[in-house]
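A single protein chain has been omitted from the complex, and every remaining protein chain is retained in its original position.
This part shows chain A:
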Amino acid sequence: MMKRDKKEEEEGGANPFYNLEKSSVLQEARTFNETPINTRKCCHILTKILYLINQGEHIGTMEATETFFAMTKLFQSKDLTLRRMVYLCIKEMAYIAEDVIIVTSCLTKDMTGREDQFRAPAIRALCRITDTTMLQSIERYMKQAIVDKVHSVSSAALTSSLHLAKTSPDVVKRWVNEAQEAVNSDNIMVQHHALGLLYHIRKNDKLAVTKLVNKYTRHSLKSPYAYCLLIRIACKLLEEDNAGPMFEFIESCLRHKSEMVIYEAAHAIVNMKNTTAKELAPAVSVLQLFCSSPKPTLRFAAVRTLNKVAMKHPAAVTACNLDLENLITDVNRSIATLAITTLLKTGSESSVDRLMKQISSFMSEISDEFKIVVVQAIRSLCLKFPRKHSIMMTFLSSMLRDEGGFEYKRAIVDTIIGILEENSEAKEAGLAHLCEFIEDCEHTVLATRILHLLGKEGPRTPQPAKYIRFIYNRVILEDAPVRAAAVSALAKFGAHCDELLPSIMVLLQRVQLDMDDEVRDRATFYLNILAQHQKALNSAFILNSLQVSIVGLERALHHYTMEPTETPFDLKSVPLATQPLQELSKPIMEASSGPKSTEKAAASRQDVYAEQLASVPELANLGPLFKSSSLPVELTESETEYMVRCIKHTFPHHLVFQFDCTNTLNDQVLENVTVQMENTDDFEVIRSVPAASLVYEKPGTTYTLVRLPEDPTQVTTTFTCTLKFIVKDCDPNTGEADEEGYEDEYVLEDLEVTVSDHVQKVVKPNFAASWEEVGASNELEDTYALASMKSIDEAVKSIIQFMGLQACERSDKVPDDKSSHTLYLAGVFRGGHDVLVRAKLAFSEGVTMQITVRSTDAYASEVLASAVG
């Protein structure tokens, strides 16, 4: 007790600002009005006010204004420190108090006065309180101040101009000549500030910026800060277009005498988009030197940049491995972590064990952000050395057990899932670790995700029974969303493994007594389906989930309830979920947050098209949109007069071609634009919807509607297309068009309709079950010799592209050095018929393929089977 009292007393005694009361301090401000001015006392009060503001204390407008006015009295004193404190307070209060412009004349006087000590801070304070209208009146003084021979005055004027440029860009622009003169100053800060201002004024004029850089790269600057800025400007120019001398300049900066400039240049080279290994080499070698610097900041900067290099060019960093090894034991844990992750990226398989041991010794000491860096490094390492998966898995699972935030845990779970999907050997170990993790996992999102994965992968492991306990534990212990996910996972085990079915049924019966509706509903639903003992039902409702787009389903159901009819709702009329491009499985799986946004965009793209098409009256009543082609087809060469791109929309009995046209001539306006297509192969052109007018650089859209042939096996053709329009000349400046126009046409490239336009990709998580579900009734089998293919991999890629189907079970990845492979493809044919393809490929001087097609529709089988031929 005594001790604490003493401590408090000491605290209070040591800190004169301890427990300051805002109101009493502002009361004290009245002292300012006394004459003569007590310099020391006033100075102390100002410090107190500053301290309060600095502590985040809120001062009301009224109080602030009152204090501000009292403060103006202090201009009578000539004391240096006091005056400087007044400037500081003016700046702090500029945005709190009202009518602050009353000090303009005092500040203007100080700014132009004889006392050099006052001038710089006066300029800065003045520019803080001034606005655009007031600025005009001090413009003359500002121009003079920029070129003043006192460095601090010049610097103050330059930086203040930069602040002002945010609110009054036009006025500041007029000071460009003065700024230019100031760049030649021999003071390093003035030079830096002048260059910054000059660039800011000119940054929208690319030519002027290029000139600026060219000028100052030749005439060497004195200030390292200015050099850094110049490097950044040069980099930005390089990013826009490749200009040789800029790169040479940056490279020459690697030999500058200041470390700051050398690092900036190396950093810039590493961050450029398309650097070659040769261009990187000099940058890497200076960074290597920095690695052994006694300054932690320099070592940190160097190893952080090297880590970045290692992501793209691991080979370039191998030269630094020895230096990085020395940094593993650095006292700064951030440096050590970065060094280890860099080494993990560049090192050989033999060094992995040692590095992992090293890093696990201090995992607890580093921040979550760095832990995620480590997790990402491990992930890329697993892809590189699949054989090391067991040590990685053990390491990851021990990280899962440690403390950490959601982001960190998610990164680990993502990595484990990624590894076990890539590497079948790691599957069992990975699943076991994840099972252990959900035993004690506070994040619902992660738990449901893992349960879903267990349901998908678990039944196909050699011992599916051992996962049941983990899953059922969740049903007993967790909250509703997790319980529901666990029930779904259990049902999948029941549907896939006959020997487990009786026990699963017993478990599901127990779940029927659950508190939560959703959980109970799921249990009842699955129980009834499983009781039927039918493979087809199991496959359709348990193992392979709903394949429609959720947004589309919502819209279709809403539409259905709005217009009551006798006919039951048909699920086939709902657009299918478009499969987002499978870029995720590419070797670079760095960011876990990256792909999400694109996925969402891809899923809703078709819904956007459906809405667009529905708004064109001529295209109504075609039925639900089945598919839109993912990438537009270019029908013109790039950089011609007109640009036309086509997107194909498939409907049950029609095709709609959407032509997005752009007019790239600024002296023409096109009107009544259509694309004329000829009837071919029983494809009948019904009508075109013209684009009313096409103005320069404003894209317009025209549609052509085509009826599909009666014969359901007739699906492919080629159309010749011609762009037809009326041209009117116009004034490029005003955009006003002439009255008279003339007809003209422009020949486009041919447009192909292929099998893939009639097929929508669909993922079947359990291909074998679907294969049984569809059955052999419409099975077709054929054998082809694909002589032109040089490898199985190539054949797989072209088959997928040709048929437009989704590869399932990761069968699109062909293991190396295998001479045979089986490809599983799934999709839905126009009209809603499931199509499944099994292609057995064998390689010996060309690829031989035995293809088996199953479908719920005989014609669909026929079309698909003939697609390859």
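The rule is simple: contacts are C-beta pairs under 8 Å (C-beta built on N, C-alpha and C of every residue); 3 or more make two chains touch, one makes a residue touch a chain; residues count from 1.
In this text, contacts and distances are computed from a predicted model.
For the chain of the complex excluded from view, the name given in UniProt is "Coatomer subunit zeta" [choices: "UDP-D-apiose/UDP-D-xylose synthase 2", "Actin-related protein 5 isoform X1", "Coatomer subunit zeta" or "P-loop containing nucleoside triphosphate hydrolase protein"]. Only one of the listed residues, A:196, A:458, A:552 or A:832, touches the absent chain: A:196. Only one of A:70, A:101, A:162 or A:551 touches the chain withheld from this view, namely A:162.
Contact with the omitted chain, checked across A:93, A:172, A:228 or A:823, is made by A:228. Of the listed residues A:103, A:146, A:283 or A:298, the one in contact with the hidden chain in the full complex is A:298. By the touch criterion stated above, the residues of chain A touching the omitted chain are 10, 14-17, 43-44, 46-47, 50-51, 54-56, 80-81, 84-85, 88, 91, 117, 120-121, 124, 152, 155-156, 159-160, 162-163, 188-189, 192-193, 196-197, 199-200, 203, 225, 228-229, 232-233, 235-236, 259-260, 263-264, 267, 271, 295-298, 300-301, 304, 308, 331-335, 365, 367, 369-370, 372-373.
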